[in-house]
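Let me give you the structure first, and then I'll get to my questions.
All protein chains of the complex are present and in place, except for one that has been dropped.
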Amino acid sequence: MELFLCALVLILAGGSLGLVLRGRTGRLAGPLGILAGSGLGLVAVLRLLARQEYPRLDLAWGLPVGSFSLGFDPLTLLFLLPCFGLGLACPLYGLGALAHEPERKVRSHWFFFSLLVAGLALVAVARDGFCFLLAWEVMSLSPFFLVSFADEKLEVREAAWTYLVASHLGVLALVAMFAWLAGAAGSTHFDALAWAAPQLAHTWPLFLLALAGFGAKAGLAPLHVWLPEAHPAAPSHVSAFMSGALITAGMYGVARILVLLGPGPAWWGGLLLGLGLLSALLGLAQGLAQGQMKRLLAYSSVENAGIVFLGLGAAHLAARGGLAPAALLAAAGALLHVLNHALFKGLLFLGAGAVLHGAGTVEISSLGGLLKRMPRTGALFLAGTAALAALPPFNGFFSELLIYLGLGQAGMGLRSAGSLAAWGGMAGLALAGGLALAALAKAFGLAFLGEPRTPAATRAHDPGRAELAAMLLLALGCAGMGLAAPWLVTVLAPAAAQVAHLPGMAALDAARDAQSLLRTVLVAALPLPVLGLFLWALRRRLLAGRPVGSSPTWDCGYARPAATMQYGPASFADPLASALGPASGIQHDLARPQGLFPRRAWHRVAAPDLVLDAVFRPAFGAALWAAEHLKWLQHGRIPLYVLSILAALVAVLAWVLA
Amino acid sequence: MSGLDALLTPLARLVLALALAPLLLGVVNRTEALVAGRRGKPLLQVYFDVAKLLRKGAVFSTTTTWAFGLGPTLGLAATAAALLLVPQGGLPGPVSFSGDFILLAYLLAAGRLATLLSALDTGSSFEGMGASREAAFAALAEPALFLALAALAAHRGGLSLHAMLAGSAPGDLAALEPAPALAALSLFVVLLAENCRIPVDDPTTHLELTMVHEVMVLDHGGPDLGLIEYAAALKLWLYCALVAGVLLPSLPGGLWPDTLAVLAVILGLGVAVGLVESAMARLRLNRVPQLLTWAAALSALALILKVWEAGS
Amino acid sequence: MLIESLVILPLAAGGAALLTRPHGPRRLLLLVAALAHLGLVLACWAGPVEPAWGGTLDLDAAGRLFLTIASVLFAAAAAYAQSYLKQEDPGLRSDFQEGLAFANAPERVFTACLLFFLAAMTLVAAARHLGLLWVGVEATTLASAPLIYFHRHRRSLEATWKYLIICSVGIALALLGNILLSYALFDPGSGIPPMDLDAVLARAAGAHPAWLKAAFACVLVGYGTKAGLAPMHSWLPDAHSESPSLVSALLSGALLNCALLGVLRLFAVCVAAGLGDFARELLVAFGLTSMGVAAAFILGQGDFKRLLAYSSVEHMGIITLGIGLGGGAAFGSMLHLAGHSLAKAMLFMLAGNILAAFHTKSAHDVHGAVRALPVTGPLWVAGFLAIVGCPPFSLFVSEYAIAAGALSSGRIGVAAAFLLLLGVVFVGMATPVLRMAQGPTPPGMAEARPEPALAVLPALALGCGVLVLGLWLPAPLAATMREAATIFGGAL
Partner (left out) sequence: MHAFVEPLMVLLVLVNLGLLSVRRMAWCIRLAGVQGALLGLAILALAPGAEPEPHVWYLAAAVLAIKALAFPMFLRRTMRTLHLRAWVEPYIGYGLSLLAGLAALLFSLWLGSRLAIPGLHLPPLLFPAAFTAFFGGLTMLVSRKKALTQVVGFLAMENGIFLFGAPTLAWGSTWMELAVLLDVLVAVFVMGIVVHRIDRTFDSIDVGLFCSLRD
């Protein structure tokens, strides 16, 4: 506990010192503080995990509501990992990436970054509803300042605005939820809330409020709209942290509320599963259609959030159906996926940042052939891609496998609707897997392979050492987590048992089974790399000493091939997009050449967010329209103002005396 | 069966599969030729092709990088690794566990990603086109595959491929029950799609604009192409083995009749593929998703039937 | 002596200001008087205060709270005035909106009226007699009208006239309410009691309900007009947008509170008479109406001073709503009162700086404030976060308490409306405020010009105040707020 508090103090001190100090020390104080603090925090968390200690602490509190209660439990420890893990990688990357930015901006940037990391850590350890809300809001607000780093650009300002509004509206739902629950409990302490929840006649409004509030943060469709806007606008290490760590706060919130509210009805699980599936599929359908790498990755975060919620929903369904092993598998899969996602999405966003830095753009249609020019970034990005596509033996596969297994067991064990939901979840997850593969092949294949489509891409180069080190750290994490998956299951089991309300013994047994299963899986997956290496060697051996020529790519005899004629992002996505219909949201803007002497012709493809365009923009527009039409009330004429007072008086008197 | 046999028999069948897979392609080709009234290529033509290719040199595009080599090597490695999981003829595969079908699907996905990246590495729009279509069709085939396996899992009550395909009592004729029959049909469609057979793709055409798989490997030559051809044969064998597992009742007899039966069914499926190819025309590209959706719908129907049956 | 001196000190200083011709000493006098007043107010916190004028002046917890807020704000405004008045050109100049020539009112009058305004507010806060309270509120109107008309151009004149007429009507209604109240307390034995608050409270239980209800209705509409409750708020955006920024700060942060105190005093009588539920209904209705109307006007608002003004309407609605909900929400209201005053005064002062630098009140034409004004810009964003109730600012705590109060009393609809309107207001304010703060500076405007220290320090101090109250509520202050909430029928 002391170690953890020291870490928090270090992080905050670094950021605040950076705000005060000038010059080089001012630039460095922030990132170094966060790095040191995150390292310390990681040590603290790992120690507590290893010892299975769950200390608690109450500190002095100066407000009449709430209390400053902190505490650890398996769930908290688990969710601290992405926070501190990415707290190690992202500032390291940012150190290099921001080296040439103006000092004033950089210093305030690191200040808000430190607030974000510390706020996120506090969210996980808070044991009091009000304290939680405070930390939550600090954590939610600071990314606004981080996203608007390059605020001279209009789209950045708009993205930051979208983020701010989405996150604040989410907070309002959370305020309602906690206030409601605290009103019933008479205290905001989590213990009191957990005690009070079962006494309530209806807990479903609380659950729905929490789902709205936390789901908005986690990127759960249809509340995900801020993600595809904010991630491309933010500096890449911020996108990486937001995508890998910040959105886990939303997942943590849902997991925590499932713990606090106690075992709810089965339909909660169904709802979670359904929304998770919707997020996964919508996120991919839309992500596939994107031509901008960071936007694509942002949608992939929506997808992965969906997978996590799908796992949580399946766990809930299975637990309510009395299938403890299935529940444990699904819950452990969901939680493991949280960690995995932090690693590979962090890696990919950093990689996208390296592309942005090296080639000056992340528009896939302007890239190409980067693997030759940025070989290290390319290799690391490919590793991240494979992990994200859940290919064995990388980490992503194991979490999805656990969720599949949970779904499968639930499908076989549950009856009627529950069973169909589980099977449907499995089919959806499979579709998501296929779509993810297509989207990632597009992101990596079109940007890193082939010929450069623009001169800027020709001049691309690998980033500096700090950036590469940060990416390497995460790539090693992806591979390591894959190899360590069987052991991780037992580490995660207590948290999974907590989320799914499983008795300790059943969870322990199930975890042991899962561990031995995963060991087998690991062994079964090993032939792939082994055989692959063998075949690679065989191929080199066969070609050695034989005539090996090189020539331009065979283009079926086309006279003047050009790099821009390569398959581009829109054409690559077209078959799937047309198969998916309107779900991909692709919009074509086509001006055909016309007449004998055609003027300019063009074909632009865009894929704006469907929910944003179909729901939120019209809703906000309608509110604005209504507000504009109410403004005649303030017409400027005194007689009518006095009349309104008179009317108010007469109305009140009539109501009072009637 | 002794312990050693339990290990050795699946391995032996694996070796058999590795050895006979090119023959299966030959059977398909020969069937087509016979239906068309030609004599056709020799049954062992694929063996000759692969052997010749492995002995050749290669020409690499100047655009390509090391990613170009991923397709042939990882593609074959993934298919071979996946074959390890497939039960053939009443016995589990060499590796079998609850949920092994998921590993199978993702191993195949890994191979697919490697092929896609090799194709994109050439920078040619033809290969990009092929990659794009391959990615699309594979993504849409995935739910059909999982739903079919789920229906089988619900039918036979187990999550390993062995349980799904061979868990029934001896003499249980799966083809006569609605759920497994539908699942088998669905799996067969997936087989056609995944192996780029008509009506999804025409492996013999040379019009690039209509091809999927062939166009992806346009730039590969020499040993690379040899590996790819062999991997294609293995993949076809793998899917045929899956479908055969659904169709084939567990035989009460010993090891040999069992093995022979499974070989017969697999080769029979090869004939079926050949017949389909002869009887049907290629679908328009934008009809393929519909076909795959139908396959998924069939499996879903099978699944719903099973769940409804269990509930009532 | 303490209370009398609280009233007399600013009066005397105002008189002296009228007589002092040179600018320097008079501005200093303003600051000294403000600080002295603040010192005296702080002295009131030390212990119980002797009532004055036969008990008609006394400070209970509510009075102390309201007075302290007013005094703190006045001190900040006085400090701000030092730099503000120095920047003001005394001669004829052209109005940036319409291009018409105008001059300022004499600074002597302005300073004196400021001080009289403080005296009147002190009177309102300290009054223990409903008649005196009324006189005080009317006096605030009269003292502040010349303040609004400091810049002597057409629009400020229009604003002043509207302010005068509408507030006078409102206050007349309040007078009617007071008279109705005295009838309500009629007792055949002893007749009608004096309007001394203690006596009124003592006899409230025997009041005639219909009369008391009518009285409360009149007072609510009457003082509510001055407190800016919708639909009687119509004067407020005009007056706030046209008056000098430091006056807007005082109007919004201090004057509205004082008027609301009038409503709350009578509300306490209603509670004592057992009509609490009835009165609460009215307060909740007016609170929500104010929030709703303010939200509608905040959405798409193009003038940033009017934006802040409508935000005041919204916050007065929140406070009224909280009192109406009672219980913990009433405590939240008291905290909200303090937080809103500090934050809003801060924002108005910063708006003044922005206005001075950009020469426009249009939120569309201002951008890049963070770059152009290195202190004002960030504080402007911080102030925005404070006023919309983001933690760690104190308005979050109070808004939480009010929402919790609504939910724990089972009024889910009210809570939902409250939170929804908060969300609408947040969106409505975020758009212009952030547009102003971010982005490149307008062409022709230098980046980063440092502001005078006294133009930003008061705002900074107020901002720190809101921040501190959001993290740590000092025990005496918390106790006073709790007591004040209890006076107005709440309990934590």
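Think of it as A, B and C in the order they're written, each chain with its own count starting at 1.
Here is the rule we use: a contact is a pair of C-beta atoms (placed from the backbone, for glycine too) under 8 Å apart; a residue touches a chain by one contact, two chains touch by 3 or more.
Note that the coordinates shown come from a computational prediction; the quantities given were computed from them, not determined experimentally.
Asks: Omitted chain: which shown chains does it touch?
Replies: Contacts of the unshown chain, counting the full complex: A, C.
Asks: Tell me which residue among C:L2, C:L18 or C:A172 touches the hidden chain in the full complex.
Replies: C:A172
Asks: May I ask which residue of C:F297, C:F331 or C:Y400 touches the chain that does not appear here?
Replies: C:F297
Asks: Specify the residue from the set C:G24, C:G99, C:G191 or C:G444 that touches the hidden chain.
Replies: In the full complex, the listed residue that touches the missing chain is C:G191.
Asks: Among C:G14, C:G224, C:P237 or C:G439, which residue is in contact with the omitted chain in the full complex?
Replies: From the options C:G14, C:G224, C:P237 or C:G439, the contact with the absent chain belongs to C:P237.
Asks: List the residues of chain A that touch the chain left out of this view.
Replies: 631, 634-640, 642-643, 646, 650, 653, 657
Asks: Since one chain isn't shown, list which residues of chain C touch it in the complete complex.
Replies: 129, 131-132, 134-135, 138-139, 141-142, 145, 149, 152-155, 157-162, 164-165, 168-169, 172, 175-176, 179-180, 182-184, 186-188, 191-195, 208, 210-211, 214, 237-238, 241-242, 297, 301, 306
What we mean here is this: only the chains that are shown with their structure count from here on.
Asks: Just curious, how far off is chain B from chain A if you go by their C-alpha centres, in Å?
Replies: Comparing mean C-alpha positions, chain B is 35 Å from chain A.
Asks: Using the average of all C-alpha atoms in each chain as its centre, how far is it in Å between chain B and chain C?
Replies: 77
Asks: Mind listing the chain A positions that touch chain B in their complex?
Replies: 368-369, 371-372, 382, 385-386, 389-392, 397, 400-401, 404-405, 408-409, 411-412, 415-416, 419-420, 423, 426-431, 433-435, 437-438, 440-442, 444-446, 448-451, 517, 520-521, 523-525, 527-532, 534-536, 538-539, 542-543, 546-556, 563, 565-567, 571-576, 578-579
Asks: Would you tell me which residues of chain C are touching chain A in their complex?
Replies: Listed in rising order, the residues are 161-162, 165-166, 169-170, 173, 210, 213-214, 216-218, 220-221, 225, 231-232, 234-235, 237-238, 278, 282, 293, 295-300, 328, 331, 370, 385, 388, 390-392, 396-397, 399-401, 403-404, 407-408, 415-416, 419-420, 422-424, 426-428, 430-431, 434-435, 438-440, 470-474, 478, 482, 492.
Asks: Show which residues of chain B lie in contact with chain A when the two form their complex.
Replies: Listed in rising order, the residues are 54, 56-65, 67, 69, 72-74, 76-78, 80-81, 84-85, 95, 97-100, 102-103, 105-107, 109-110, 112-113, 116-117, 120-129, 131-133, 135-143, 145-147, 150, 153-154, 157, 159, 208, 218-219, 222-224, 227, 285-286, 289, 296, 300, 303-304, 307-308, 310-311.
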